[in-house]
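One chain of protein is taken out of this complex; the other chains stay put.
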Amino acid sequence: MPSQLLELYLPKAAEIQEVIEENSQIKTFVLAFVDPEYNDGFSYEPGQFLMVSVPHCGEAPISISSTPVNRGTVHLSVRRAGKLTEAMHDMHKGDVLALRGPYGRPFPMASLVGRDLLFVAGGIGLAPLRSVINTCLATGHERSITILYGSRTPSDIAFKADLQAWGQRDNVSCQLTVDRAEPGWDGAVGLVTALLGHCTLAPHETKALLCGPPMMIRAVLGQLADRGFADQDIITTMERHMKCAVGICRHCHMDDKLVCKDGPVFTLEELKQLNVMELQG
Amino acid sequence: MHDILTTCVYCGCGCGVYLHEQRGRVVGSSPSRNHPVSRNNLCVKGWHLHEFIHHPSRLKEPLMRKNGRLTPVSWDEAMSYAARELGRVAGESNGSAVGLLSSAKCTNEENYLLQKLARAALHTNNIDHCARL
Amino acid sequence: MAGLATTFGSGAMTNSINEIENAQVILVIGSNTSEAHPQVARRMFTAMDRGARLIVIDPRRTLLARRADIHLAIRPGTDIPLLNAMMRVILDENLADDLFIEMRTENFYGLRDMLFRLDLEEAAGICGVDLARIRAAAQLYGRAQKAVICYCLGITQHVCGTSNVQSIANLAMMTGNVEKEDTGVDPLRGQNNVQGACDMGALPNVFPSYQQVDNDDYREKFERAWNVSLPPKPGLTLMQMTHGGKDGQLKAMFIMGENPVLSDPVISKVEETLDNLEFLLVADIFLTETARRAHVVLPAASFAEKTGTFTNSERRVQMVRQVIPPLGQSRTDADIIMDLSARLGYVMDYESPAEIMEEIAMLAPIYGGMHHDRLENSWGLQWPCWDREHDGTPFLHKYYFTRGRGRFVPAVHEPPAELPDDDYPFLLITGRIYHQYHTGTMSRHSPLLSREAGEALLQLHPEDGRRLGLRSGDMVRMRSRRGEVQVKAQLTETVKTGEVYTTFHFSEMPINLLTISAKDHFSQCPEYKVCAVHLEKV
Partner (left out) sequence: MTEKYILKKDHLQPFLRKLKKSHQLVAPVQNRHGDTLFTEIDNLDKVHIDLDNQPQNSLKRFFFPQQEVLFTYHNPARDSYYFETVADESAPTLYFGVRPCDMSALLYMDVVFLKNARDPNYLHKRQNNILVGLNCNEPFANCFCNATRNGPFIDFGFDLQLTDLGDRFLVEYDRSRGQEIISSWRQFFAEAAESDVKAQYQAFLEARGKFRLQVHLDQAVKKLAEDEVPESVWEELSMRCQDCGGCAYICPTCTCFTIRDQPISDSDGERVRAWDACTFSGFTLMAGDHNPVDRQMRGIEKRFRHKLQFDVKKDNRPSCVGCGRCVNICFGGTDIVRFINMTCCGNI
């Protein structure tokens, strides 16, 4: 039995190097594979995800939030949602879980070169986009980058360090908003679509990358369409129940497409051919 | 893989179900095509009949309460203690202070034996099961 | 079960499951058939595809109710006025089967007098269904040549459970819809072998085959067979045992394969009783809530690890075959009982379950011809099966009712023990759901079933939800006069306003802390289907 065939579902052990508390609901786990040789050889692209195994909890797909430019570790930002993510939140530095991947079709990084970039994210939605942003900045993206990030409350704002760093870059404009203010917050209050209203964007020059809760996605898509954004210039990443992540078990199907193989990154043009719950009214 | 015909243990329809045995484990369940009730299909519980059989929290050894905690003991210790207690209470009350609950999930033969144990060995008619629920 | 015993003389399903496919009209009352008895619902769907008409009487708009030609969304606990109203309409439009009444029944005049005194408008008012729809249902049932009635715990779990059943029997006898193929009155027994457990005499008042313990001839027969003297007085029922309380009569109990701490009403009383026993022995396959309170817990073999027989709802005795040996040190319940009996000085020695069934066949007339070798090579036999030559009985009372003539027993409305009021404005109905079973001992240990239905949900009408500020998924604190639980709300049109529904499968939401211990005087069945609760957002 050729051994490499056995690997299809077999995860690789990975040790937690560091746990960053983003907010009460989200933690970022910095991981490195226990096998150093495999760890060095490990590479991925922004937008791809890993199947994370936790003892007795099975597996769950989690998108990689770090940039592939920094080799040696991977960041997984995890929101407390189900049995596996709850178990992860109880893990500390030095604990071992297991990963397999990378899986999925990444963001089309090549098509972003030479275009203005608009990132719109809500809550944990910033995780996959963070990988794209940091990669663009690391590879010297000249055109302007606009980042709009919405959270529920100021204490819910995640990736504060990154937002700080992005703010200092001259070609990056980073704007935050919250649903509900808290004392000491002097920033914008309201939906991320309000921020979008004030941005001056050239639709034909800009690529929009979105990720967040379905309501936010629907609202933003509406605005972008009104401002003349072409469907193939709007890119998002979808979340679905996954089991095999290699296109066999069909849990993640959207009509005839599989989110694990044909996604998770889709352009709006592709999504419109499918009846996708997130797009319906 | 061997298919052994048995009767479903869930509701009162009594479907004919094949349990698939492989290397000492029950690894699947499927309907009998010609059985008068199942007729080649099962409800969702029938199709997953095999899933609870090998669950790790199945009771696998007798337990006895020792200073407040249920601790594993041998069959002989558990049974002799049980027989002594049941016999004592039945003897002292001529059977009226001992009660037995049988189960609609056990077989006819086991229900018959339990009511015989109650009446013949413990001299009581205090036996019932949740037929009313 | 007791209800039918008095009217027909036998408490089991009169006809077989497959006959439902040929019925012209199917009346389903107090049964969520597609969730509790899917194979029976399958026959109903087949019958409907062949042109049969379906009447569903259920407070909730279940899947079956949505499929029905006529759905009477009755107010819980008012089955008798509805059935009486239907019978009155059948009388007024002389759809009764006078020949059948004359030849096969008795005391019809007692029923007729009560029906003529009935005020139809008032009866319709009590059960909250408009009279025109009751009339339509009565006409539909009355005009059919072949009509069947299926009922379940929605009928029996009331203080007037026995009268409910007798009213159903009255309706069937009045229209001659019994004693014939493809007709009948079918109690859908809830569990795989509840029919068998009753047949085997696991009841306080009867030996196997319903031979009364206080009948001297029967008792002497068993005393000779078992050569031991037997107690003459009927024993305590389940509720009398588990609700004895501190000063209850019982000092020791042996509970085999049951979980009363979760399935009996007023759990606080049950726990108090069990904790005050000097000795509690439990045999089960998992450490249930009841087993945790025992002094000794014995590991039992599951149905896949032993051989024996189950009797299903249509009286079919079928083989259960061992697939694998008992796990770990567990032993079959039969071995446990035989070992215990020997230690108590009464030796029972049977080499195999087949030998036990031989003894049953000798002592229980309706199981006279049930031998494992016959059951081994057939799809089982339906009792009564008098001897080895007899091929079983597909439908009962073929020429005569077991008790000779079917007896009409008129019944009048008996309101539930506890109705909603200002303090407890909502009416709680408890019951089952499709993916789980009973107290979850088996079904909650099945990964896929737990994925499909993993937690308790309280079905609540959207309007009530809005008034209480609740959305689906919010937690609700639900209180009755006896206890309190927290449960997740599920807003749905399945239930009417003012009524809520939940289940007893989930130990973390022990609904039976709230239910009432009022029970039917005759059958001792507790009133699970009606009690008053108060709801508030957590």
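Residue numbering begins at 1 within each chain, and the chains themselves are lettered A, B and C in the order written.
Going forward, a residue touches a chain if its C-beta (ideal position, glycine included) is under 8 Å from a C-beta of that chain, and two chains touch if they have at least 3 such contacts.
No experiment lies behind these values; they were computed from the predicted model shown.
The hidden chain, counted over the whole complex, makes contact with A, B, C. The set of chain A residues touching the chain not shown comprises 1, 5-6, 8-11, 13, 15, 53, 55-60, 81-85, 91, 94-98, 239-241, 243-244, 246-251, 253, 255-256, 261, 276-278. As for the chain not pictured, it touches chain C at residues 34, 38-39, 41-42, 45-46, 48-49, 63, 66-67, 377, 379, 434, 447-448, 451-452, 473. In the full complex, chain B touches the hidden chain at residues 1-3, 5, 16, 18, 20, 27-35, 39-44, 47, 50-51, 56.
Note that only the chains that are shown with their structure count from here on.
Taken as a graph of touching chains, this assembly fits none of the simple shapes: it is neither a line, a ring, a star nor a complete graph. Centre-to-centre separation of chain A and chain C, using mean CA positions: 53 Å. Chain C has its Cα centroid 19 Å from the Cα centroid of chain B. In chain B, no position touches at least two other chains.
Remark: chain B residues 4-16, 19, 21, 24-26, 34-39, 41, 43-45, 48, 50-55, 57-65, 70, 75, 78-83, 85-87, 89-90, 92-93, 95-133 touch chain C in the complex.
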